[in-house]
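The other protein chains are all here in position, but one chain of the complex has been omitted.
Per-chain numbering from 1; labels A and B assigned in written order.
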Amino acid sequence: MARRTVLYRLSPYLFLIVPLIIYCIWVVGPMLYTIYLSFTNWDGVSSPAVIGWRNYQKLFRDPVFYISLTNNLKWMLCFITIPVVGGLALALALNRNIPGAKFFKTSFYSPMVLSLVVCGLIWSWMYHPAKGLINESLRLIGLDALAKGWLSDRRLVMWAIIAVGVWRQVGYVMVLYLAGLQGVDPTLVDASRVDGCSNWQTIWHVILPLLSPVTVVVVVISIIDSLRAFDLVSVMTRGGPYYSSSVLANFMYIEAFNNYKMGYGAAISVILFILSAVFIFLYLWRVMQTEMEY
Amino acid sequence: MSARQFFRSPWRTAGYILLVIVTLLWLVPFGQALLTSFRSYDDIMIRGFFSLPKTLSLNSYREAWERGGMRYYLPNSFIITIPSLILTLFFSSLSAYALARFRFPGNRAIFFLYVGGTMLPFQVLMLPVFRLTNALGLYDTYWGLIAFHTAFQLGFCTFLLRNYMRTVPGEILEAARMDGCNEFRIWWQIMMPLTLPALAALATLEFTWIFNDYLWAIILLRSDHLKPVTAGLATLQGQYVTDWTVIVAGALIATIPTVIVFIFLQRYFIEGLTLGATK
Partner (left out) sequence: MKRYLLTLLALVTTLTLVVACAPQTVTVTVERTVPVRETVQVTVEKPVAKRIVIYNSYMSDPAPREADAALVKMFEEEHPDIDVIHSTIAHEDFKQAIRAYLTASTPPDVMTWFAGNRARFFIDKGLIMDISDVWEKEGWNESYPKGFRALSTVNDKQYFLPASWYWWAVYYRKDIFDQYGLKPPQTWDEFLQVCETLKKNGITPITIGTKYPWTAAGWFDYLNMRVNGPEFHINLMLGKERYDDPRVKKVFTDYWGVLIQKGYFLENAAAYSWSEALQFMIEGKAAMYLMGDFIRDSYPDELEGNLDFFRFPIIDPNVPIGEDAPTDGFFIAANSQHPEEAKLFLAFLGSVKAQQYFADTLGRLPTNMGVDTSKFTPVQLKGLELIKGADYVAQFYDRDTTPEMAEKGMAGFMEFWDNPGAIDDILARLEAARQEIFAGQ
């Protein structure tokens, strides 16, 4: 066993010092500063003056806050169901050696490579009420009545935007499940078949439980991503028409950078953070549980 | 099993056909974007989306490239992404090594600090980082954006690399120590080469993420000629409001680098997504 020199003991700190400083200045510090800002009335120009809880009081009275929150929850609901089920189904289907498996896999996770801005633009064109693919197709097969204003109808717009997110997310979840399936011991699966379980029973009682670590990751990531959603809304509708597609991140951006209410914007982001924090801690707790002692 | 064997069961065949249909549906957005980009806007507007194109040309691409600004937005994306990538991988591998192979007080806490950061809704950082960048005089410079990306990606990269480095057998490192190597040399000459697969995967993933960033580009940059493609596309949309063919052509141009990276480094991309995601 080598001597534990002083240098050895100091090494981790030496390794960590520069990255940690960078991280603290650009990530940790700002996070704390945002919390401070949320108690001020900073407008981006004058010196911030502390105003206590006023921003939060205003926030809880603001109808747009509730609309945005509801939209985020809609997003969350879609994200933890459709991509999860769809991704799992695809992973199960494509995990065998069927012809063209590579083509299918690539097709489904290719949207992940596109930036959200690109996705938003491509889909905005598809949603174009007059000449976009969707409405033109509907008209072609005689379903004119269904050709709506996808991004202009307040009842449809949020779902239309979420659809784009889901389109992109399914491939991602599929990849995670595919990786997870690699870790599933095939002997266990065979054993259950030998015991007479049908395919469905095997999936439900054997494979799914074995995939539960992946499911936890997927669900947590889906929740966080649905809370963070910004790009698609910003590019496709900017939160319109009249806030019906507003999400918390977009709401925050407009309040801070359009209405110059930076203190208020900070309060919104703190709420966002608290909502995410719950899930972050859940995830960390799970990570902690499965950590092996070093 | 061979294809013939596979299709013996009618259920399987039906399922397969369903799969093909769904896959094709999934690719429709790409297809229609491509179709649109080769036509002229008037053509589509006057004669409809499903009309046979009167002319097919690369005009929209030319327009998006020249007057749309894609010709400087695209290089900008690289200028911002590559240094960020190199720096963040460098610093996170330093952190990861320390966290993975050393026992010291605060190890756990620092690790969770990094992990927590990966999940932050980045809007939380928006205003202070804007102010900070301003105060440092980095506003509207490449470096403002590079510095931020480097710092922000540290969380995820450290997390991933640390988990990976834990799987390296400790004996190799001990042997090196006994030979008298200092820690830095061990890190550089032993750990890093062993971590290469993870680094490759991470690099592919990070490239895509940083390249595709939109929010920070619009907050930390002001000048048009510094913008990366994501912000540039939004500007393009504002400029060519009615001309969807140009907008879509611009969008497709913007995807080329990430698609190339994806095609050649597919394997690493997938690895990157799954590294450490499953335990």
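Everything below uses one rule, namely that a contact is a pair of C-beta atoms (placed from the backbone, for glycine too) under 8 Å apart; a residue touches a chain by one contact, two chains touch by 3 or more.
What you see is a predicted model, and the numbers here were worked out from it, not measured in a lab.
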item: Residue touching the undisplayed chain, where the options are B:Pro75, B:Gly106, B:Gly170 or B:Pro197; value: B:Pro75
item: Selected from A:Tyr13, A:Phe103 or A:Tyr242 as touching the chain missing from the view; value: A:Tyr242
item: Hidden partner chain, residues of chain B it touches; value: 45-46, 75, 79, 83, 86-87, 90, 130, 134-144, 188-189, 218-219, 222-226, 234-235, 237-239, 241-242
item: Chain A, residues in touch with the chain not shown (by the definition above); value: 43-46, 63, 127-129, 148-154, 237, 240-243, 254, 257-261
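Assume only the chains that are shown with their structure count from here on.
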item: Contacting residues of chain B [partner chain A, same complex]; value: 1, 3, 6, 15-16, 19, 23, 26-30, 32-33, 36, 44-45, 48-50, 91-92, 94-95, 97-99, 102-104, 107, 110, 112-117, 119-129, 131-132, 147-148, 150-152, 154-155, 158, 166, 174, 177-178, 182-184, 187, 208, 211-215, 219, 229-230, 233-234, 237, 244, 247-248, 251-252, 254-255, 258-259, 261-262, 266, 269-270, 273-274, 277-279
item: Chain A - residues contacting chain B, complex; value: 1-2, 7-9, 11-16, 18-20, 22-23, 25-31, 33-34, 37, 93, 97-99, 103-104, 106-119, 121-123, 125-126, 128, 130-133, 136-137, 140, 167, 170, 172, 175-176, 178-180, 183, 213-214, 217, 220, 224, 227-228, 230-231, 234-235, 248-249, 252-253, 256-257, 262, 265-266, 268-270, 272-273, 276, 279-280, 283-284, 287, 290, 294
